[in-house]
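Encoded as structure tokens, the structure appears first; notes follow it.
Missing here is one protein chain; the remaining ones are kept as they sit in the complex.
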Amino acid sequence: MSGGTPIPVVVSEVTPLNDLVTRFRFRRRDGLPFPAFSGGAHTVVEMDDHGTRRRNPYSLMGDPADTAAYSISVRRDDAGRGGSLYLHRHVRPGSELVLSHPVNLFPLDLRARKHLFIAGGIGITPFLAMIHQCLRLGLRFELHYTARTRALGAYMDDLERQHGRNVRLYLDDQDQRLDLSGLLARQPLGTALYVCGPKPMIAWVLATARDMGWPEAALHSEEFLAPPTGAPFRASLARSGIGVTVGPHQSLLEAIEAAGLDPPYLCRGGACGQCETDVLACEGRILHNDHWLTDAQKASGTKIMPCVSRIEGPSITLDR
Amino acid sequence: MEPILSRPRYGKLAPAKGRAHLAMADGEGAGALLDLVAQAPDRAGFLAALHVIYVPGPGGLDRGEEVSRLGAALCHRAPSLAATLPRLRKVLADAHMGTQVYLAGSEGLIGQALREAMEAGLPFSAVQTEQRGSLARRVQCVHCKGVTEEVVTDPFRCSHCGLHLFVRDHYSRRLAAFQGVNIDAEEPGQVPLPVVRFA
Partner (left out) sequence: MSLDFRDETFRGDFTFSNSPEAVRRFPFPFDRDAYMYAVNIERHVPTGREGSVFEHAFDVDEHYVSEMRDRALVLAEDPLRCQSLPHMALAGWDLLELIMESKARDYPDLFSLTKDGDRWHWVNRPLNVDDRFTFLDEATLPCGPLEYITRQTQGDFTLQDQREDSLWLDAGIVTTQADWSLDFDLGMKFHEWHAPVPVAHQLGVFDRALKFLMSIQHGQPYRRLNWTLTVDPLLDTSPENYPKWGPSRASLTPETVGRRMHLRVELQSFWRLPRSNALAFPIRAYLCSFEDIVSVPKWGRRLHRVLRDIPEELATYKGFARNRGLLVDYLAAFDDGQPTSPGIWPDDP
């Protein structure tokens, strides 16, 4: 089961913010209001890239109460599989795409006395929506946002101007470092921590917090893993009686979808568990790239997360 | 038979990473506090960051002397849990993330102190608990909502409305109590003899 009924949209604005990041604004083709959503939600954008169907998740960055339009900000990844490139190069005002209903795997914990946001680079996007929500609900928040340079720090000017006291910015090229231990040491009991950004940054923040005695339940993170590329391989879908070839830049999930099946998914990034699939046989080694399966499950070779994982070897047989 | 899933499970206290440690115990829970400190790799450092609150247990068992001699940076002995709740609330309100909380002794103390910690924003899964000593229960009468303290028999009479109640293992963290339900509702007057179950 995927993200509810799809929503056909038309692009209403394309705004480059800097060298790497462009904002896209969408309106519904049927003219109806979008559903309201909760800060931290993402939408899966479906694109037809010259015959290849792509589905990429992006955080909804606008005000959750704005039902007239949805906005996303996309960082161009020249070394990626093509989704962000397609958006940057081929999508213009008037282009037609399909969005999923909002899906939230990174929500605010509304019980918290204070919300501490730590963002790195394009990881700022979910916090933009969360900040709108905090303001509307009168929730206490604080944002710490790091970027390589001011020019690459999307929305830094707006954030500083609108939320001055609650926002701290850190620029790598000016050697401004977040004093993480100091920050974490002075948070009151009941603070919820949220981190979104590059993988090593998330790992550093979570490890530091755990080491300082922060409870697991107070720690929240989101990382959109792009499906890694790799050598092609065959996948047999036992229940459907179909065989597919998974291309080097195509995820196993995408290959299954291209064959006409509609397996469940939600985040498409290895985190939510929805696409978990039983492995009936494997000639080769499973390359687990997800955050969902336990170590034991990964070692057993009986399960795979097709959205991000691949195999090293000729073929795999799945219970699909 | 497996205890039902809504029944609290307790463990053994062990020093956890943190900048401040808050420990509370009643009655035989004192023993768990002593064991906790004994496990600290850096005993002096642990004690310097430790705040202990101790009250006598159900039935009056008081091991406060031993607790005082531990050498915690702050040690407070109170005559009862009720008397010390305002202090506990203030300490929790002033606490920072990274504070570890340890609770030991009767289920009643653990449940009520745990509730205060939750109110202050600590997830209950982060609070360490160890049950020692009396198994007497706090039981909420589902009919009048009154809580009867130190229940040892099943069935028992609600100390508020007088109904005869059987004691379920269904437990509420929010109320810090087990559930008591009228035992002779379907046939009024048919009340089995009370059996001591929670001594």
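Observations on the structure shown:
Labels for the chains are A and B, by order of writing; each one numbers its residues from 1.
By definition in this document, contacts are C-beta pairs under 8 Å (C-beta built on N, C-alpha and C of every residue); 3 or more make two chains touch, one makes a residue touch a chain.
The shown structure was predicted, so the numbers you read here are calculated from the model rather than taken from an experiment.
Touch, as defined at the top, links the missing chain to these shown chains in the whole complex: A, B. Set against the missing chain, the residues B:H143, B:R157 or B:R197 yield one that touches it, B:H143.
Contact with the undisplayed chain is limited, among A:I72, A:V103 or A:A226, to A:V103. In the complete complex, the hidden chain is touched by one of A:P35, A:G243 or A:P314, namely A:P35.
In the full complex, subunit A touches the hidden chain at residues 1, 3-5, 35-38, 41, 64-65, 101-104, 107, 109-111, 133, 136-137, 217, 264, 266, 272-274.
Where subunit B meets the missing chain, the touching residues are 4-7, 123, 125, 140, 142-143, 145, 163, 168, 170, 172-175, 179, 181-182, 185-188.
As a convention for this text, only the chains that are shown with their structure count from here on.
Subunit A and subunit B have centres, each the mean of its CA atoms, that are 42 Å apart. Considering their complex, residues 111-113, 184-191, 210-218 of subunit A touch subunit B. Residue ranges of subunit B in contact with subunit A, taken from their complex: 16-19, 92-93, 95-100, 120-123, 125-126.
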